[in-house]
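Note that one protein chain of the assembly has been removed; the remaining protein chains are unaltered in position.
Here is chain A:
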Amino acid sequence: MGEFKVHRVRFFDYMPSAIRTMAFNSQTERLAVARADGAVEIFNFNDNFFQEKVIPGQDGRAIEALCWVGHRLFSAGLNGEITEYDLENLRPQYTVDAYGGPIWTISSNSQGTQLAVGCEDGTVKIFAILEERIQFQRNLNRHKGRIISLCWHPSSAQIAAGMTDMITIYDAETGQATRRLLVDRAMGASKNKEVVVWSVGYLSDHTIISGDSAGKVQIWNGLTGTLVRTYLVTKWDVLVLSVSKDESSVIAGTSEGTVIQFQFISSTLDQHDKEWVRTRTFRNHSHDVSALAHTDTAVVSGGMDTQLVVRPLLDKVEKNTQESALRKIAFPHRSLVGCAKKAGLLLFQFPDRLELWKLGESEGHGEQHTHTHTLGEDHICCSALSACGGWLAYSTVSSVRLYRIHVMISVSSSLQVPKLPKELRSVHQLCFSSDSSKLFASSCQSSVIVVAVSQQECRYLHTLKHKTVSTMLYRLHLLCASDDGKWLATANTDCEIHIYNLHKMKLHCMVPVYNSCPTTIAIHPVTNNLISVHADQQIFEFSLVQKEYTQWSRRLQTQGLLSLWLERDTPITHITFNPKNPDHIILHDTYMFCIIDQSLPFPELNAVLWNQMTLKNLPVSQRIGQSHAFKICKIFQHLMCVSLLEDLSLVVVERPLLDIMSQLPAPVRQKKFAT
């Protein structure tokens, strides 16, 4: 496996932003998660919970609610605007001001024809969903007090709206309030404090379920307007409710960090009178649970502690499978760290700034911080650092900037390149060629713009495009140029990988489509083989010259990957190669890094991976028998980047979760035993 000098970098103080709300689309199995900084992330639940898309946020944009209508995603926020997103180009498509003050909630009816928003001024506004846009239809009767939560009846005839101290049921046709359900305030000292109905659910049997700031989950009969049951689940707030698709289960998230499940079950075996019963309690968060989604098999929750937790319901999934494991998604599924291998520079990408650090020379001495860029109100979507360390490029939703960097011993300066070709406007991914002479940028319509960068000027060269049969053009989310400057590989979110010949400036070939999204790709510097790792943890090696999978890849596919490898729950986000030993491929995910030795045989499928200490104790003959291609190192945890510099020292960028936890604000309330 070899020995490396390791730069253990712990000064990347990346801080994920709190999860504000989420919406699950059960048709496409996509989960949209809105963070407090306004970013929206799309997770594909069909593809191993891979974070497919990230729409960068914006200063001042606070998303309060998300809503799927078919494939379209709408959000509303306290700035009073409704936004629809362009999910291909990863930016807001348009915004509509509702003119009702801050919007607290948004909800669409089951047919997907109307959108209701609840505003600060107490109005429920109905928008018609048209092709390409939405149009204001009418206001429902206005009430004093803000509308905090909304839910359509599945028949789209009624809307339940949660307000302060009450729930109002509107007739969606006439706009009249048909019923008011008064919600009790909390007992004791907080009697005078008004109770806020944070969330409502409206079931098809006209049962209304509400969660409020007094810590109650209440079941109402919507037809008669009577209270059926009250469950006092916490002393603090019930922030969010989510109903399963078959309406047999409801989950409630509280500000204690717990998620409580209620189930609609019959009390005895042979009778059919069912009732709502409080059942399980999940305690996976340390802070408020402010976003919840009830999928068919799992409870997805997120909150102030920035982690997305997928907790499978054990009665719905097979036991002891990968599906039944609890998953916590803490880090983005892409690399936020750029590494200049020749210059020893590190580029850290934050939502609102970039930091450039120079790695120190000797043991013990820290790496020195060279530069920080702070930017405008749009957040960064991608960045790149050239291998020589001379160029830095980043992109926001609307613009691309390119900087020339001069690094001296202690002083460094950066110079913005003033004139960029106008084709470089909105890009999704940036990549420099290995000799730093070209900048590749993935643009809209699945095209790659090639720009030549030199001291004098910055010149547009070519646009690489491939012909497709489908009308949908998918965004390229991965770019990779080969070391010899001949090849460029691109991967898009439709799982296609294209290879371009940069000498001829045209498409060379396309890798056979695998049904899982590639999480990272890399071209081997010596053999010019393309290594791709996919969201389901499969590894492929594709020979660019022969335009086919290599022997090694075929052997790996026939034998299969070992189960320990497949059961990992974070994707591989970066691949590097060892220039000394071309057989070594270095990959990493959040919890480990691995060196795959292509010259060694694969381990057995269910093999136990021995650690080095036990292997050392074995006799030599046995040790050779134990050696296999996968060498996994778990010394470093919560990895953001593992890269091999030119001087063969390993750079390991860690971001311990505990550091993130300690930077979170104090929880509203933590459940302590016996209180």
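To be clear about the criterion, contacts are C-beta pairs under 8 Å (C-beta built on N, C-alpha and C of every residue); 3 or more make two chains touch, one makes a residue touch a chain; residues count from 1.
In this text, contacts and distances are computed from a predicted model.
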Look at the options "WD repeat domain 75", "UDP-N-acetylglucosamine transferase subunit ALG13", "Somatolactin alpha" or "Ribonuclease P protein subunit p30" and return the one that UniProt uses as the protein name of the missing chain.
-> "WD repeat domain 75"
Among A:L232, A:C388 or A:L461, choose the residue that contacts the chain missing from this document, as touch is defined above.
-> A:L232
Cross-chain touch to the chain not pictured, restricted to A:N79, A:Q263 or A:N501, is A:Q263
Looking at A:R278, A:R425 or A:R568, which residue reaches the missing chain?
-> A:R278
For chain A, enumerate the residues touching the unshown chain of the complex.
-> 231-233, 261, 263, 265, 267-269, 277-281, 315, 673-674
